[in-house]
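One structure is given below, represented as structure tokens, and several questions about it will come after.
Note that this complex is displayed minus one protein chain, with the remaining chains in position.
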């Protein structure tokens, strides 16, 4: 029965059924075949979406949208230029560092990629960078959005596995910095090889000015993550604080926003949220069916039975996740598959928080690799480039991500050290 | 071919509810060997408490073992929300045997259209916190306590001087650890399975609320059984009651023992608490009558 559901699901996805609906339909068919009362479908869909913690998803999306609609991105770009623009391949580094700052505000890589490719690819092309290189940097560095907190995939992982979202957020900080560093090293190698230009000379005065300009917008996410770590608020509450702060900053203080704009952003938020929530609702039904047939236990023991060696098992898990990430949307992969892998990870003695970071890194790579490369495809469609052209550069950045992944996977301290 | 019977629960295998389901399944198997294949689904694998209730009412699950969710079926069952209703487990047992159990069985079957197989124990709720041992109401003064339930329980904790907080159960560990709240109230196994004892310093045995657990069968499923099977289900459901209370007691003792290393456990001055919250009975008695209360009071000693 398990195989029939999996095949059915894959077939539906292949013929272009929206993933959320593919999950619901294949579960409903499987339940009908197994003679399970179909009233369980609405019960599970309602219950799967009914979780206060999940409210953090629209809240973080809304916070990102609010900040994106203000003058914040320009301020952050000037700060990044003043910081790293003097290096060889200046704009590529500015691109990465801006992504790191923006990652603080956004929980989703796709959202980051759309904004960043509109800003960076034309200006990098003007300075003489190959356009596909510009697109590759933009696409891959958008992954930072889901590693550096806040991160929607981490919220989902926390909810699915009952792991502390606060601990997950803290655990993402060092791997996020490592990943940003890896991207800068890769950019630097290309800059030397292809002779990319410097952006502007370093000036302390300019850095000071840019820093002051970007201070308030940078402080809002710091407040959110700080309030969470400091023990004032829960993750969901932290997200509302971020929204309120961003609203105050953008509306009465800077006057970048008005009621109509806020309503529009609310509408965008609701729609983006629904995309993830349909996958959650769909997998709640499918998950119910799988649990009913006691399938997750079988899969975990099947995977674990392949080998006893820790290193091989760790590699196996990573390959499996990478493969999944190539075909599945990140939220679907977390909600549907992680519950099956977690028991194996725990048996191997991997800390659930550390495992969460490993999962997010893997899925981040998956967002760059066809066929379902949500981030790469977003960048390509915004810039009008062909995937195969961008891939030429992109593969080296993916290699950099893979190296970071291996470091984080085999050195747990990268994820657990900050949290103590 | 044996009939497949799923028994689902919203709480984990650490709970007394799981032990009760196991007891029931084993005893039925002993009397009707090979006729049933029981499959236990603890830990909300098949849904949250509300979902399980809906499923069993609709006939899409054979059996469930749940707790306070059943009380939402009918306001009269809200009697179990009243604070310090029972003094201890023996008091509960006496009251249940003196007619309380039969009364609530009938009531649930009437309003819920389900078959009540057994009424056992979910447990007394206690208070865990990071600040100080709670011995009398004044010790709760100013503490942020995570509570579950509605306005009524909020009022009870306010009367004792605490500042009740709403945080979802899943976020409570982090909230305790980070200091968003100072404490929480739950049944002993809840503190144990959620590892709250690792971040809290005191477990005070307030026993402010007692919640029974209910082993329910869907009417569709129950009606599909043969007369002999029905008889065995009903009998076993009743006969394991004492063993179920014993299992709850020994589980609780085990969890106390294991948590002792990480926090201090203390008894409280029950009379002081009862006095502080005596008013809270009035509204219930006014709207739902005092027939349940009379049984409980007569069983007090």
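In this document, chain identifiers A and B correspond to the written order of the chains, with residue numbering beginning at 1 in each.
Operating definition for what follows: contacts are C-beta pairs under 8 Å (C-beta built on N, C-alpha and C of every residue); 3 or more make two chains touch, one makes a residue touch a chain.
Everything below uses one rule, namely that contacts and distances are computed from a predicted model.
Think of the chain that is not pictured: of "TRAP transporter small permease protein", "BK channel", "ATP synthase subunit b" or "Cytochrome c oxidase subunit 1", UniProt labels it "TRAP transporter small permease protein". Per the touch definition above, the residue from A:38, A:222, A:248 or A:348 contacting the chain not shown is A:38.
For the options A:30, A:243, A:335 or A:408, the residue in contact with the chain missing from this view is A:243.
Only one of A:5, A:28 or A:168 touches the chain withheld from this view, namely A:28.
If you put the hidden chain back, the residue from A:16, A:252, A:349 or A:384 that touches it is A:16. With the whole complex as reference, residues 12-21, 24-25, 28, 38-39, 41-43, 45-46, 49-52, 54-55, 58-59, 62, 232-233, 236-237, 240-241, 243-244, 263, 266-267, 269-271, 273-275, 277-281, 327, 329, 371-372, 374 of chain A touch the missing chain. Taking the complete complex into account, residues 50, 53-54, 57-58, 68, 72-73, 142, 144, 148-151, 154, 158, 163-169, 180 of chain B touch the chain not shown.
Going forward, only the chains that are shown with their structure count from here on.
Residue ranges on chain A touching chain B, taken from their complex, read 36-37, 39-40, 43-44, 47, 51-53, 159, 162, 164-167, 228-237, 288, 291-292, 294.
Residue ranges of chain B in contact with chain A, taken from their complex: 6, 39, 41, 45-48, 50-51, 54-55, 58-60, 167-168, 170-171, 173-175, 177-180.
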